[in-house]
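Removed from the display is one protein chain of the complex; every other protein chain stays in position.
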Amino acid sequence: MKKTCTLLLSCPDKKGIVAEVSNFIYKNDGNITHSDEHRDDEEKVFFMRIEWDLKGFKIEPERIAEKFSPIAKKFRMKYDLKFSWIIPNVCIFVSKYEHCLIDLLLRHREGEFKCNIPLIISNHDKLSYIGEEFNIPFYVFPKSKRSKLHQEKKELKLLKEYKINLIVLARYMQILSPYFVKNFKNRIINIHHSFLPSFTGKNPYLQAYKRGVKLIGATAHYVTEKLDSGPIIEQDVIRVSHRDTLEDLKRKGRDMEKIVLARAVRLHLQNKILVYKNKTVIFD
Amino acid sequence: MKKTCTLLLSCPDKKGIVAEVSNFIYKNDGNITHSDEHRDDEEKVFFMRIEWDLKGFKIEPERIAEKFSPIAKKFRMKYDLKFSWIIPNVCIFVSKYEHCLIDLLLRHREGEFKCNIPLIISNHDKLSYIGEEFNIPFYVFPKSKRSKLHQEKKELKLLKEYKINLIVLARYMQILSPYFVKNFKNRIINIHHSFLPSFTGKNPYLQAYKRGVKLIGATAHYVTEKLDSGPIIEQDVIRVSHRDTLEDLKRKGRDMEKIVLARAVRLHLQNKILVYKNKTVIFD
Amino acid sequence: MKKTCTLLLSCPDKKGIVAEVSNFIYKNDGNITHSDEHRDDEEKVFFMRIEWDLKGFKIEPERIAEKFSPIAKKFRMKYDLKFSWIIPNVCIFVSKYEHCLIDLLLRHREGEFKCNIPLIISNHDKLSYIGEEFNIPFYVFPKSKRSKLHQEKKELKLLKEYKINLIVLARYMQILSPYFVKNFKNRIINIHHSFLPSFTGKNPYLQAYKRGVKLIGATAHYVTEKLDSGPIIEQDVIRVSHRDTLEDLKRKGRDMEKIVLARAVRLHLQNKILVYKNKTVIFD
Partner (left out) sequence: MKKTCTLLLSCPDKKGIVAEVSNFIYKNDGNITHSDEHRDDEEKVFFMRIEWDLKGFKIEPERIAEKFSPIAKKFRMKYDLKFSWIIPNVCIFVSKYEHCLIDLLLRHREGEFKCNIPLIISNHDKLSYIGEEFNIPFYVFPKSKRSKLHQEKKELKLLKEYKINLIVLARYMQILSPYFVKNFKNRIINIHHSFLPSFTGKNPYLQAYKRGVKLIGATAHYVTEKLDSGPIIEQDVIRVSHRDTLEDLKRKGRDMEKIVLARAVRLHLQNKILVYKNKTVIFD
């Protein structure tokens, strides 16, 4: 496996950013393997994702941030450095529907996701057998209105112990508290079973059925304090007709949920997403 | 050209509907060329579209309704009879954007729509040159808040003179009054430039742009008193990304608007749509 | 569960088919729950799928064929009767890729397929662990050029023992002999990992990669003697770009393979497919 470094940055748009960043890598004998950029012409913001091979790179990985900091300062960059050999830890949250959870675990087994999945958390024990099948610890934190915050504290403690970098809500039917969300800003991916912003909240398939839409969809987004309103990462739709019952909508929808969530998780793990102003830049 | 009769009906679900209807046709020497049905299991409603060749049919067209009425009564049917040689008259309403109007006229010229288009109505004279190009009378009724109802009356009078059966709002940027709508119940098709129910009202592309959706859409629906809330006939979507500006959204959206509106108009003209409970049954 | 009977038929087009068939059901007190038809105007062939509730039906299920035969004879129909309480037995064939097999088994567990899956057959033992996980006997018949016909005989014997009605090739990488295929005419569904008729035969993803197509697809079809040329049941595609490596094509393609195969299997199990002239009529 090649050892690479990925730099994700955003800053006010200005002359010379690409030149300085690529020079920094070139002068230190790095070989750029991918590079992508975006300018928001309205907001005058510049976004960049650049990845380079560290073979022969003159700066030790742990000192790259330090050496890069003058450029970052000069352009007032927000940035992140990711190293290919540091495998992120992902925790999946689930309630009673198995399809997204199993789909993620199977894709992980197939090698689609470069991450560890050291635990699963649920508010029910219904799906604990999946933890057993895949040999992954399955923790249950039942939640009532009263116990919610208390249970979340225990969850946060556990997530810390497991050094979790990303939470995936694979049809987790509990709303997380603002405090919880703040601890994992832009690091909680939810799958909502509608084509957002249509049909937020409960029973989106029933809402879609009643409205008589001709396509149903699924939306993967980062969780923010406002329900189903965070930055959208990925969406897709499938055609339905008057012949489809509510059950058919749910069945067809499951395929969209699985595919859309998997794409979003993969993009996140590949460090291909930048968030700004409740939107995402996807460097695919 | 074959002369055919199309029967569209809905009624409470009951044994024997198909048998009685098909027998009625068979006994009178009609040859069924298409037949499609639908049952709404929740509402216990039965829907049917049946078309038959009138060659050799024992009943004169003008007496079919009378002869069919006992069956209709027995099953408490709502129904419509359409004859293939009666070409409906369509009036297109348009404001300042030409793409949907021209698209409809070109498809009409290509033979995709079996209808006459004897006039175009607009609240501006901007696109009157298109009327000239296609040799179709182009009427202008400018509307202010004060003049609206008055102008609508003149429009209704004109529509009556031209014996208009269907109105198509091809990006017509005026809200029709409830009175106007009532005169053309389920006979006004609008194209809304979003994937409804997302982004109703003004500037849906701007709304979509701001929300950061990954797909944009268009929706053709029958106009009801409530804005952008009528029965949906057809929808489609197209992928967008962070690289797409608002202008790109509008450009990509135009293709969806044209295609979705054309499909809806064609379905209506082929008598393939049944409306119930703010939803459509599409016999395609 | 309602007990229903489904009649699938095709015959030369003629007046009175719908009337006679629906009368047969109505006079014997059956309640039609679904009915769909198709006429091929070129070939002058009529196709029908009609399903009715047997509650109160005057004819015993085992005598329906006999009582229906005069109508069948009169119109020279080919027909099939399917009863809702007779659950078909399905055997899945697989080689070394697990994704389609697991996907089918999970959908079966979710209730998407009304069938039994009493055994899995493979030419390798690589995936036998899946049989164990799902508690389904997993038989291995390795095949060489020399042993192939001999092994097929053993397979056919086993399929007979298990009363198998449908074979699903879930990425089974062996070509079946004409003799084997003849024994399961229109009852073997294969998933080919390309948008047929493009890229038949080996390594379709590599072929697609080399040709530089912008969409890749998957095709589910009935197996005939001629490789990848049988009647197509379902197809779908997904967008790819120059950024996608061969591995990406395979990964994206897996999602298409799973979805397309599952749709085809479901349609078959619902008795919604009629085959004629190497094409399918899909009553969805």
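Here the chain labels run A, B and C in written order, and each chain numbers its own residues starting at 1.
To be clear about the criterion, a residue touches a chain if its C-beta (ideal position, glycine included) is under 8 Å from a C-beta of that chain, and two chains touch if they have at least 3 such contacts.
Keep in mind the model is a prediction, meaning the values are calculated, not measured.
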| item | value |
| --- | --- |
| Residue of C:N28, C:N89 or C:S198 touching the missing chain in the full complex | C:S198 |
| Touch criterion as defined above, residue of C:K3, C:K96 or C:K214 at the omitted chain | C:K214 |
| Which residue of A:I32, A:V45 or A:L246 touches the chain not shown here | A:I32 |
| Residue of A:V18, A:L149, A:L206 or A:L227 in touch with the missing chain, whole complex considered | A:V18 |
| Subunit C, residues in touch with the chain not shown (by the definition above) | 38, 40-41, 195-199, 211-215, 217, 231-237, 241-243, 245, 278-282 |
| Subunit B residues that touch the omitted chain in the full complex | 98-99, 102, 106, 110, 112, 133, 243, 251, 254-255, 259, 284 |
| Touch residues of subunit A, complete complex, unshown partner | 15-20, 22-23, 25-27, 29-37, 39, 239 |
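To be clear about the criterion, only the chains that are shown with their structure count from here on.
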| item | value |
| --- | --- |
| Fitting subunit A to subunit B on CA atoms, where both chains share a sequence, rotation angle to nearest 5 degrees | 180 |
| Whole-Å separation of chain centres (CA-atom averages), subunit A against subunit B | 42 |
| Touching two or more other chains - residues of subunit B | none |
